[in-house]
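Only one protein chain is missing; all other protein chains are in place.
Read from first to last, the chains carry the letters A, B and C; within each, the first residue is number 1.
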Amino acid sequence: MTTANKLGVAVIGAGYWGPNLARNFRASADWDLRAVCDLDLDRARSVAGDGVAVTTSLDEVLARPDIDAVAIATPARTHQAMAMPALEAGKHVVVEKPLADSLANASQMVRTAAERGLVLMADHTYCYTPAVLKIRELIADGSLGDILFVDSVRINLGLIQPDVDVFWDLAPHDLSILDFILPGGLRPTGVAAHGADPLGAGRPCVGYLTLPLGNGALAHVHVNWLSPTKIRQMVIGGTRRTLVWDDLNPQQPLSVYDRGVDLADQPSTAADRRDSTISYRLGDTWAPALPHREALGQMATEFAACIREGRTSRTDGESGLRVLSVLEAAARSLQTEGALTRLDPEQPAVPVSPIVPTRKVSAA
Amino acid sequence: MTTANKLGVAVIGAGYWGPNLARNFRASADWDLRAVCDLDLDRARSVAGDGVAVTTSLDEVLARPDIDAVAIATPARTHQAMAMPALEAGKHVVVEKPLADSLANASQMVRTAAERGLVLMADHTYCYTPAVLKIRELIADGSLGDILFVDSVRINLGLIQPDVDVFWDLAPHDLSILDFILPGGLRPTGVAAHGADPLGAGRPCVGYLTLPLGNGALAHVHVNWLSPTKIRQMVIGGTRRTLVWDDLNPQQPLSVYDRGVDLADQPSTAADRRDSTISYRLGDTWAPALPHREALGQMATEFAACIREGRTSRTDGESGLRVLSVLEAAARSLQTEGALTRLDPEQPAVPVSPIVPTRKVSAA
Amino acid sequence: MTTANKLGVAVIGAGYWGPNLARNFRASADWDLRAVCDLDLDRARSVAGDGVAVTTSLDEVLARPDIDAVAIATPARTHQAMAMPALEAGKHVVVEKPLADSLANASQMVRTAAERGLVLMADHTYCYTPAVLKIRELIADGSLGDILFVDSVRINLGLIQPDVDVFWDLAPHDLSILDFILPGGLRPTGVAAHGADPLGAGRPCVGYLTLPLGNGALAHVHVNWLSPTKIRQMVIGGTRRTLVWDDLNPQQPLSVYDRGVDLADQPSTAADRRDSTISYRLGDTWAPALPHREALGQMATEFAACIREGRTSRTDGESGLRVLSVLEAAARSLQTEGALTRLDPEQPAVPVSPIVPTRKVSAA
Partner (left out) sequence: MTTANKLGVAVIGAGYWGPNLARNFRASADWDLRAVCDLDLDRARSVAGDGVAVTTSLDEVLARPDIDAVAIATPARTHQAMAMPALEAGKHVVVEKPLADSLANASQMVRTAAERGLVLMADHTYCYTPAVLKIRELIADGSLGDILFVDSVRINLGLIQPDVDVFWDLAPHDLSILDFILPGGLRPTGVAAHGADPLGAGRPCVGYLTLPLGNGALAHVHVNWLSPTKIRQMVIGGTRRTLVWDDLNPQQPLSVYDRGVDLADQPSTAADRRDSTISYRLGDTWAPALPHREALGQMATEFAACIREGRTSRTDGESGLRVLSVLEAAARSLQTEGALTRLDPEQPAVPVSPIVPTRKVSAA
């Protein structure tokens, strides 16, 4: 693919995540990195590389007709302020997680993108890792059966963030993964959140989320900044098989267990059910090999494909809204001693017209 | 110690746990196993060993003056019916966990034992394992500092019990351990419980307990019958150190991490706190060697010591009440979508006169 | 199966291993435990159980016509002195590993059993574990392809034995397993042994065995009494797949890796081979579920089947000879600074007439 066929992109924000975005756009066959924008020009320069424009002006970036899309990697509280003018300038937008700092701000972004037929994508990077892509595939093809429960643990000795609690810092990872792998996305019937701030840091440092999924299934998330050991593990129990993802085990990240409990479908009486209809499977374990691919490169490819094909991504703006919807419900639950905050799984997170990009973009 | 100085004991119930009790009493320097009682005499005989009486009659056991104590290992729903006549006959009593099938029944047992100056002990066996004894010591001597959080996971592919849910089946272990190791015992300010029965088994098979401990600390318990992998891990975070107990790692069950987050005591302003008063310790890890001793033997020794010294045990009847109190509160929480059921940590689980055995027993 | 159809067996030696043998014979549908013989009658009694004769006299045991077989669990230096009269009395014999304390003594036993058409079996218990049976099956059915290398590690902080070195104490396990799983048994072309006695204990406490297997394949065994960590791991590399057995991982003891290196069969030139004919497979991992069965019970079943069917076992006397042959060659290598002691893989360890039991035994 020659440069002429590539899409032009600018990276906004050259702090922690921006360099990773820039590196992957540069290495992509789909993209031509054309500008890096940061208030600190030196930082922008160190990220940009040869032949890439640097600027402190977002307007300057948005005015360039050869820039089809922008990737926003600024702090969450500025996402909406960056994304709105970009969308209004007709640019496709990908935004570092979380999509915005509030459901209302994110909704405005989603609505605007939909109205203008632009791709708005959340950079839920984890979803593009080989492990999560494989998990999604195994659920989609029925290998696990119906989902019974999901237990996700993401704990380590983490930096106590100055402006967000442990839920907003870590749980977007778990929630965006759940949204990506569950058929139909993450649509719990409610959220209960329990947090602790035992050090008096001013915000929860230990947190638990409970998410009833309908049909008796349950998802649960444990996030923790105070654990001396690092654990990143997700157990996904299904009617057919159960999967364990250990993100810190490079030699065997995914294990699929053909083990579980079976109940016969139609026990004639309660006594039957109790006595005779429960059986246990104790089958083999299977650890699929995973390719070695950088997640962000996959994300860049998907972003380009969505633009070219005029379609949404599984980590589109709606996905970002579902994640924010749970985070906001969790915040309300925290204020009521963990009472269940109900959500309507049938209702979209925000009522908008169907969000389907209609303007296909052919690279300049 | 000659037999003449030993205490006489009878084991009531020769099913799953009774043989273990009988074996340990037989091997004990403190005890002389004098009878085994079971409706199935053959089973009783197989447990009793040479020279030990077998009977189907509890009354017969209780009538013997050379029997100082009974160990009850019958189903939980019969504990009170076995323990009450034993106490009324002046026997000291140890009861397999849980102490009874309800707080009300257990309270009656505790009250009666107190009134008669008898030792009533819960056989919270885990508390007498070398690991838990060490954890208790490390908390008591200040090695961990103040407790900030406890996260306990006890999951595996387990038998779906016909008459109890996963909370009553597995959580008594976690709760009795918490009661044993926390200074002052397990006295949460409330309980929130979330459970799932995704298979339609008729009772929760996946469960989470959240227990605010006061002062911002939090305990959390995950019990699960549907997990293909077995995990038994407890993380105990303290202001000075954090301990991880992995019950399935025989080579290093306890790890004590000198790692954590420190907040300076008196930040003058919120901004100070935010910016400058958080520091991170990344010190060494220490894994104490543990003796190889059978827990049940230690329990038998403690039971005898309590009787001889006229004192209560850390796993006394009150401890059993505290565990039941949490289980019952959890059941109420489950019925209200996980709403926090408040408990009064200052109030004893049941109002009784001070429970101190007053009748020292010298072995016959 | 009624007692009338069972084979009668006596256990000789009631020390460390005898009780396990007695327990498994008692529980077996094939066997009737009829006597336990030990110089210490009390010990014999504690092992025998109801209705089983106890005696200090081997002659008395051998004189009984209702005893078809004896199981010898005395120290290795007495194996031959126990087994020879038993064979001469027409009893089938199973002997705790190693078969004898020298190749010469063991050869006499093997020859005598062959001449009299009796079953002589080595109790290589490990070979009857579910894991080793599965490994053998996976090699036999071609799942691993041709064997390229075997690396076995068996180290822990072990008791320094008073009369044998670490090779004779631990390596019989590894060698008998190799003999069991390798097609055709363990027939190395030589043995090199390296040992260390760094504490001055009077015998090697750290040992390494190198066993060229022919066709370029190599087996290697590391045994060690001085390691603070316990490792029991065997890696078996094959042309098709590689298997790792971790005997201390109860959750996943066997892992079969579809990973490896392939060389094309007929590289036309050396340069081709170097450059283009090497490829790497990075496929899935598979962990077969294993049944939960006690190895010694399987051994007892196999012993009975060999007697009834007049056939040899995979852990027959010849197998015991092959293990002893390697141990003796290792001892010679140790005396020559680890020089390779050649063995002739085609030659039987000891020249004897074909060892096929000819006398089928129908249980009395």
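Note that a residue touches a chain if its C-beta (ideal position, glycine included) is under 8 Å from a C-beta of that chain, and two chains touch if they have at least 3 such contacts.
This is a predicted model, so every value here is computed, not measured.
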Contact set of the excluded chain (shown chains only): A, B, C
Per the touch definition above, residue among C:20, C:224, C:298 or C:325 touching the missing chain: C:224
Touch criterion as defined above, residue of C:130, C:172, C:260 or C:317 at the omitted chain: C:260
Hidden partner chain, touching residue among B:81, B:287 or B:305: B:287
Residue in contact with the excluded chain [from C:98, C:172 or C:190]: C:190
Touching residues on subunit A - with respect to the absent chain: 229-230, 251
Residues from subunit B at the interface with the omitted partner, ascending: 252, 255, 258-259, 282-289
Positions on subunit C where the hidden chain makes contact: 148-149, 151, 155, 157, 160, 162, 190, 192, 194-202, 205-206, 208, 210, 212, 215-218, 220, 222, 224-229, 235, 237, 239, 242, 244, 255, 257, 259-261, 263, 270, 273-275, 278, 280, 282, 285, 337-340
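Here, only the chains that are shown with their structure count from here on.
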Same-site or different-site touching of subunit A by its copy subunit B, using the half cut: same
Geometric centre distance via CA averages, subunit C-subunit B, whole Å: 44
Averaged-CA centre spacing for the pair subunit C and subunit A, given as whole angstrom: 54
Subunit C: positions in contact with at least two other chains: none
